[in-house]
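Let me begin by handing over the structure; questions about it come next.
A single protein chain has been omitted from the complex, and every remaining protein chain is retained in its original position.
Read from first to last, the chains carry the letters A and B; within each, the first residue is number 1.
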Amino acid sequence: MSRAPGERGEARAAWVFLAPALILITAFFFLPVVTGLALSLTDFDLYAIGHPENVRLVGGANYRALAQAPMFWSALKNTLYFAFVGAPLSVLTALAAALLLNSRLTRWKGFFRTAYFAPFVTTLVAVAIVWKYLYHPRFGLLDAALGSAGIRPVDWLGDPRWAMPAIIVVAVWRSFGYNMLIFLAGLQRIPAEMREAADLDGAGHWSRLWHVTLPQLAPTFVFVGVITAIGFFQVFAEPYVMTGGGPLNSTLSMVLYMYQEGFRWWRLGSAASIAFVLFALVLAVTMIQLAWRREET
Amino acid sequence: MLITLASCRAQATPDGVVIDFWGMGREGEVAQQMMPEFEAEHPGVHVHVQQIPWTAAHEKLLTAYVGHASPDVAQLGNTWVPEYVALGALVPFDSLLKITPTVSATDYFPGIWATNVLSDTVYGIPWYVDTRLIFYRKDILARAGFDSPPTSWPQWMAALRAIKAREDPGAYPIYIPTNEWPPPTIFALESGSPILRDGGRYGAFDDPPFKKAFQFYLDFFRGGLAPRLGINEVGNIYQEFERGTYAMWITGPWNIGEFRRRTPPDFQSKWATAPMPGPDGAASGVSLAGGSSLVVYRASRHPREAWQLVEFLSRPEQQLKFYHLTGDLPARLETWRDTSLANDPAARAFEEQLGRVVPTPQVPEWELIATRIFDYGEQSIRGGMPADTALARLENEVNRILERRRWLLDRPTRKAGR
Partner (left out) sequence: MKRRGASTVLHVALGIAALGTLFPLLWMVSGSLMSTGEANSLPPRLLPAHPTLSHYAALFTRLNIGRYFLNSVIVAGGATLISLFLNSMAGYALAKLRFSGRAQIFRVLVAGLVIPAQVAMLPLFLVLQALGLVNTYVGAMIPAMATIFGIFLIRQYAMGIPDDLLSAARMDGASEFRIYWSIVLPVIKPILATMALFTFLSTWNDFLWPLVALTDDAKYTLPVALAGLAGEHVQDTELMLAGSVVTVVPVLIAFVALQRFYVEGITAGSVKQ
């Protein structure tokens, strides 16, 4: 089918415009992903660097080995714990903040909004260091505050039961500001007529919240929750800086495990297989979200 | 412009040579101070020193090697040497040693020198030595009825129990962090366990010597003699030692300097060092042949100058200067005769211990295996896993880790790969 000259010019230009980005993304993202899949089917490791004849194709052996590795199950469990506790916490905190900010009674909205958003902008490594000191069992301010309330100090980062909750707090603190902005936008989109109609019906604050506001926000809620959870699946910097994966591997995350296997021990085949399990996890959650939304509409 | 930025690395200056030296931790910080003398002796050679923190050193060195960004000379923990030999990354030193009379194997602790020898080839020159032994509170030990440190395991246990009976309930006779690999490994070596058998093809964790060592290790915690804490959970260990919270600590030579720096003058007479007690007495009290070596990477574009730097840092005078700067014990035997070391009571125990050191298995997977050893130890100590289960799982996991090595060693010999 022949095209008008203008269209041909447009098509040509389009390819020129697309080329740089597409080439970079293909070469430095899609290609490595495919290579990663291939790597996960081999036993590529230290011995194989520079000596390709030492590589063997092992099929699913890496995945089978993962299934038998207690550390893998710890990492998986910890990551799911982190995501499925942290994401709802972050979303709920964000929702609460958004509702408070959105109230007609609120003044100095700009200041509060900035304050709640500030942690999102910070560098994770830098604040992880700050929190690590705050959590110190003897000199940290958190235990000092608890102490003055009569509660015994807890070794937050040294106790296998508390290390993960402690890290979740940091992650929620950092992320809720961003989610809050999205909720604010959602709240502001609720037609004013609906609110007024509820007022006219004599509904009180809580009733309006429950029957009008929250249902309107529901799709946003799910969307934000899933996006946050997916982000939390990829947690790395917090455990790396604050606990090194300990104590007793209680804060070992999938990505940290992958990093250790890949860059500390150079078992690249194994590391690649961990990466793909992570991918499968994210894919599964995304599919569930898509299916949910399709049901909604 | 991006390309020049991209290829920006140490270049030879028009009138001279630049070599990269990587040091870790305090040694890296201090190495810079030793270079001016070297550069004065070798005009036209400039040494660019980079310091890497220990916590990231293992990754950084390997990543750099893979990324073709290795330095010319590096400090390498001697347990890491086998890894780089497996990669074919290091320059063998045998022929260089023959023409360098100032560096000779006879002037080094045999156990330490051996850690740098694989397949009868020398790949590293020991820079400083390291081992582990006991730092203890003389006064607390004396109060418990022992006026000399224990030399055998039964004596050691008796001493610790006596201390526990006398001191406050909140105090522990000994501090052994649960996430360090040296203590269980030392006990294993003392029991005569090879840790790995068949040329490093299989784990020996199921064998009696390791089992005995592992139980001995767990006994410290089961008996309430050591707290179930990891290495970062104590806060300020020096303060705790001074307060008497702990009376013994298995640690290394850098703490001689640390104790002197961080505790008051009137405390110095209260602590001392002693060699490791062995299962059957002093002679079986072996310890780790630790320390760092100086290596030269094959990819170095200036191997001659690199070797000159290695030779320089190995001279007895430089070893002595390095000792004064860092507190790390020198590798050269000749340096030990200097009065500052010969008359140092804390160092004497180290000299004795260094005569009784055993290398850990010289396999590239050692660092990973060592991590698993204390991992499973911790599972037993803090996680409640029975010792037999822990050892069985450890054996399983290590055997799986070593599968590659078995395959490489046992297939029909081909050209590349060591």
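Everything that follows uses one rule, which is that contacts are C-beta pairs under 8 Å (C-beta built on N, C-alpha and C of every residue); 3 or more make two chains touch, one makes a residue touch a chain.
Small disclaimer: the values here were computed from a predicted structure and weren't measured.
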Notebook entry, point to check: Of A:Leu18, A:Ala197, A:Ala218 or A:Ala291, which residue touches the hidden chain?
Noted result: A:Leu18
Check: In the complete complex, which positions of chain A touch the hidden chain?
Finding: 6-7, 9-15, 17-18, 20-22, 24-25, 27-33, 35-36, 39, 97, 100-101, 103, 105-107, 111-112, 114-119, 121-127, 129-134, 136, 138-141, 144, 173, 177-178, 181-182, 184-186, 189, 220, 223, 230, 233-234, 236-237, 240-241, 255, 258-259, 262-263, 268, 271-272, 275-276, 278-279, 282-283, 286
Check: Which residues does chain B use to touch the chain missing from this display?
Finding: 2, 5-9, 25, 50-56, 60, 63-64, 66-69, 232
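Note that only the chains that are shown with their structure count from here on.
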Next item on the list: Report the inter-chain centroid distance for chain A and chain B in whole angstrom, where each centroid is the mean of the CA atoms.
Entry: 39
Checklist line | Contact footprint of chain A on chain B as seen in their complex | finding: 58-59, 62-63, 65-66, 83, 86-88, 179, 229-230, 232-233, 235, 364-365, 367-368, 375, 378-379, 382-383, 393, 397, 400, 404-405, 407-408, 414, 416-417
Notebook entry, point to check: Which residues of chain A touch chain B in their complex?
Noted result: 43, 45-47, 49-51, 53-54, 56, 65, 68-70, 137-138, 155, 158, 160, 246-249, 263-266
